[in-house]
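Not every chain of the complex is shown here; the ones you see sit where they belong.
Lettered A and B in written order, each chain numbered from 1.
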Amino acid sequence: MKLITAIVKPFKLDDVKNALKAAGITGITVSEVKGFGRQGGHTETYRGSEYQIDFVPKVKVEIVISPDMVDTAIDTLLQAAATGKIGDGKIWVTEVETIVRIRTGERGADAL
Amino acid sequence: MESGNLSWILISAAMVLFMTPGLALFYGGMDSRRNVLNMLMMNFYCVLIVPILWVVIGYSLAQVPFENDFLGSLDAFMLGDVARAGDGTTLATIAFLGMFAAITPALISGAVADRMKFSAWAIFVPIWVLVAYVPIFKWVYGGWLGQRGSLDFAGGTAIHVNAGIAALAAVLLLGKRRGEVSPPHSMPLVMIGTGILWFGWFGFNAGSALAANGIAAQAFMNTFLAGAAGGLLWVFVEWIRDGHPTNLGAASGIVAGLVAITPAAGYVSGAAPIAIGAIAGVVCCYAVRLKRKFGYDDALDVVGVHFVGGIVGSLLIGFFANPEFFEGEFEKGLFYGGDTGLLIEQALANGVAIVWSFIITTAILLALKYTIGIRVDAETEHNGLDLALHRETAYHD
């Protein structure tokens, strides 16, 4: 099993979710994160005082997936999440040793 | 003027002023987190620019002299001698009317949410007030439409229908929002706004009697009942139709009922306000779906609630107007032995307002479209207007 973690732009989340679904991926877990990278932040102005906001809102998508699906998933993510502008985000993959479905206790591929 | 009457006009004016922030919250809560400040700003802007405009020339063009058929004059430029009037009645009335002038364009903001350039809005508002609001206001109050016998107690035609149709014109020109639409980012904000609106609406309607008298009391009672009936019926329709009674339904129905009673508040009594509120609640609950059918993107349902609610209330005067209860001289509605004359006048007045407002709004926005542009770019729309246009974010941790 593999865990794919993708950091994407928030407004791309719907596209990503739909594309993953279309690619046959049935479960994902999503969270709000803030990113710091090349994209840089922005300044906000309050009463003429500038606040440097270094972190940009991003969404993290986590997918536990069988090894043979990893490439499909990455391709799908690249397609759905890319805008071509700096800050599109990253995808990384890590090894998962065990996966269990809480409801049934099933393990491995059955748990997905 | 008796101090009691002045006291009532003053507090009513303050209550109407309070409505614009209330409206801002009502709309802002329905909007998404990344556009809420733009929504608040569009509303607050109205209450910054319009008061000045109103006392400099708006009031004069709209009301001085009262007898003019089509437009006032510049006789009361910068209020002229008016401010000298010792007992404060005129001054208080001008302030009271200024609050109305401020909130009317603010109503439109809900429709154009999430995509209109703030610079275009900033230019649109004062021009629209002068060219759409002031004339229609004049025609209805003192001018040719009013003289023919049409009735508009506190601004059904002049305010809600007017702003509602302008909202439609604006969204037709602006086009639809990109991407998926977000549900309300903060319902509690919507409900705060609703509470403030209802509170202020007592000043709006009952204050329009311009005295603390029997008409004011009746308008007050009508404002109470129509708001309640509108909310109740909207909720019941939802409950039966969709299976769930919602807060946004209650809020929308209250506003729909209040909109509908606005033109009628000083002309109906007894069970009529309940009927008017209830009808508006039901009709508007269905009318907000029209945008899906016809494909215009009226973001926060200004057309469905203010335009439709205003029309409903305005026409129902033709049925429910009951001069027996009031000192004023006006026609009887159909249900009280009148003929169709009043109803026809109501239809005519609204028809005129609709045509004028639609054309003017379209003209202003077209001019802006081909000069500074009226719509933000796609990236701004995706990322939210707050940051791009105002360099602010609504919430920070």
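The definition used in the following text is that contacts are C-beta pairs under 8 Å (C-beta built on N, C-alpha and C of every residue); 3 or more make two chains touch, one makes a residue touch a chain.
None of these values were measured; they are calculated from a predicted model.
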{"item": "Per-kind copy numbers - full assembly in this file", "value": "A x3, B x3"}
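By our rule, only the chains that are shown with their structure count from here on.
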{"item": "Averaged-CA centre spacing for the pair chain B and chain A, given as whole angstrom", "value": "44"}
{"item": "Residues of chain A defined as touching chain B within the complex", "value": "11, 14, 42-46, 53"}
{"item": "Chain B residues within the chain A interface of the complex", "value": "179-180, 382-383, 387, 391-393"}
